[in-house]
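Let me begin by presenting the structure, written as structure tokens, before commenting on it.
A single protein chain has been omitted from the complex, and every remaining protein chain is retained in its original position.
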Amino acid sequence: MKPLTRRQMAWRAAQDLEDGAYVNLGIGLPTLCSDFVPEGREIVFHSENGILGMGPAPKPGEEDPDLINAGKQLTTLVPGGTYFHHNDAFLMIRGGHLDVALLGAFEVSQGGDLANWTTEDPNFPPGVGGAMDLAVGAREVRVLVEHTTKDGKPRIRKSCVYPLTAPHCVKRIYTNLAVLDVTREGIVVREMVAGLDLAGLQALTEATLILANDWKKLEAPAV
Amino acid sequence: MKPLTRRQMAWRAAQDLEDGAYVNLGIGLPTLCSDFVPEGREIVFHSENGILGMGPAPKPGEEDPDLINAGKQLTTLVPGGTYFHHNDAFLMIRGGHLDVALLGAFEVSQGGDLANWTTEDPNFPPGVGGAMDLAVGAREVRVLVEHTTKDGKPRIRKSCVYPLTAPHCVKRIYTNLAVLDVTREGIVVREMVAGLDLAGLQALTEATLILANDWKKLEAPAV
Amino acid sequence: MIDKRVRTLAEAVAGIKDGATVLCSGFGAVGEPVELLNALRDTGVRDLVCVANNAGTGDEGLAGLIRDGRVRKIVCSFPRTTDPHCFEAAYKAGKIELEIVPQGTLSERMRAGAAGIGGFFVKTSAGTKLGRGKETREIDGELYVLEKPIRGDAALCRADRADRWGNLTYRKSARNFNPLMAMAADLTVVQVREIVDLGSLDPECVATPGIFVDRIVVA
Partner (left out) sequence: MIDKRVRTLAEAVAGIKDGATVLCSGFGAVGEPVELLNALRDTGVRDLVCVANNAGTGDEGLAGLIRDGRVRKIVCSFPRTTDPHCFEAAYKAGKIELEIVPQGTLSERMRAGAAGIGGFFVKTSAGTKLGRGKETREIDGELYVLEKPIRGDAALCRADRADRWGNLTYRKSARNFNPLMAMAADLTVVQVREIVDLGSLDPECVATPGIFVDRIVVA
């Protein structure tokens, strides 16, 4: 069994972004997806700090300190991009105008609850940013997350242990091992990496998994 | 006794607009006030259809059909003026950003209630426009109104007969006979036209009037 | 590729169904998408609920829809604007339902519909006939009424310039309800004076980002 790398996970998630979609990429792993938009598709990336039409990172010498993404990294604007204030940025989020929010997670529950804002570590002050707004507002919430923690504990659980970002919001989960859909019947495995079977994946997952009849091998190029 | 003309009433109301004030002028009589701003004062006129910094009516040949005031008359923009959408225009109104709304009225009550949107005439459909928003939102609501109806009935009443635009909102009333302030103690006469005494004014007013100690003669130039 | 341009007015208004709630922009005739409204009438659609500031002026646009009996109900702040004879005739004949909403409340209700706000409290109309029957609440000693969002099945708007992504600019006071209604409907259709190349509108000066727009047509 060969798990996907983080860049491969981002590549896989990017394949599902449809031409013309308005998409918000969460801080961290999801941000990588913008590097892997399939040729010929126009995706409009939204940033909660007032940008539609974010482009790639600037080339050396073309950085503008007034142009950053939600993760506070320097970014660029593509032709057709626009600027607006924070309140309009969140009107877009909360009002259901974004097609997809691709978010990171600590945990996802069987019912699609998302926990991605605090581990309640007393050493760190909590911070929520725009996570809760994105989780309730985007038309479809997808999550990019390693299948387990570093010490092997499942991140896809019967119910979340960490405080929720929003209940019942996640539709699809991309992990380094599988692509999973949250459905009324439970969590359905759409794709698994080669060398893994349902029992093997279930052993790394607390939530009960259902294997789709038409499940596929999860593959990604070396990116 | 010589009542003010409508233009003189507008002139008188305009004298109280302070330098730098943000002012919304209601449709009809109040709109005339913009012609009488005292020399040297910069007043910023607001229009609920998305304009700050309305200027005078356009000169012949300079009309722009896309530039109208709230009364749907052609208007102009002064240097420093700006355009914005309806929702921002009403954010300014409701959020207390306007210093003064100068409105027309059917009736004003002793307690400052304003009735200016419908007479409930079954022959005409009602229409409220921005009147209720202006009445509750402007920092100070002033009213310009003929002291009585054409058939001599008082417009300044103990309580309004017509449906209210907003309760307790009017601060000052300019009529063709007097300038009146709505106070906790009652309606105080600040100015009266020459030849009129309190008894004479009271006879034309249903609300109980109090004469200010320092009341003045209400005078206006021939405008 | 994102391309929101359509070639004809008929394509632009296609799919708006009988009984739809249609946000009709404009302040009087200024900023009114007259040609789109005429095209909507030509589809034969009926039983519309139209949300607008006024109730049509002259014989074209919203007035034409009303004259031809296509509007079951109008939600507006001020029905009698310049030359409202189509509306007045329908109203007197009892052929159109009228809901009067204060202009700022109308605007804010659509913004709530656009912004995912489930309801909001305003002072406007509290203690008046238009506030009757509404839930009220005293907040910091003042009376507020609860207002609910309005969303359109469709919004018909008018702008000055657009690009193929649907980014829009307006001219002067013709902006009025357009950016607001464009945000508050499931299908937003915009007639524009001119379509320009992507990237030629100043990104600091776009009044309606394309995310809110579904179709644009030159008219």
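What to note about this one:
Just so it is clear, A, B and C label the chains in written order, and each chain counts residues from 1 on its own.
The rule is simple: contacts are C-beta pairs under 8 Å (C-beta built on N, C-alpha and C of every residue); 3 or more make two chains touch, one makes a residue touch a chain.
Predicted model only: the values in this text are computed from it and were never measured.
In the full complex, the chain left out of view touches A, B, C. Contact with the omitted chain, checked across B:42, B:120, B:197 or B:219, is made by B:42.
In the complete complex, the residue from C:103, C:169 or C:208 that touches the missing chain is C:169.
The chain omitted from view is touched by exactly one of A:20, A:55, A:79 or A:129, namely A:129. Shown as candidates are B:52, B:68 or B:145; the residue that touches the absent chain is B:52. By the touch definition given at the top, chain C reaches the unshown chain through residues 108, 112, 115-123, 137, 139-140, 142, 144, 169-172, 202, 204-205, 207.
Residues of chain A in contact with the chain left out of this view: 47-51, 64-68, 72, 77, 83-87, 89-90, 93-94, 124-133, 136-137, 163-167. Annotation for chain B: contacts to the undisplayed chain at residues 19-20, 22, 40, 42, 44, 46, 52-53, 77, 79-84, 88, 90-92, 94-98, 136-137.
We take it that only the chains that are shown with their structure count from here on.
Contacts with chain A and chain C are shared by no chain at all. Computed from the mean C-alpha positions, the centre of chain A lies at a distance of 35 Å from the centre of chain C. Centre-to-centre separation between chain B and chain C, using Cα means, comes to 29 Å.
The distance from the centre of chain A to the centre of chain B, each centre being the mean of the chain's C-alpha atoms, comes to 56 Å. Shared interface positions of chain C, defined as residues touching 2 or more other chains, are 111. Those residues of chain A in touch with two or more other chains do not exist in this structure.
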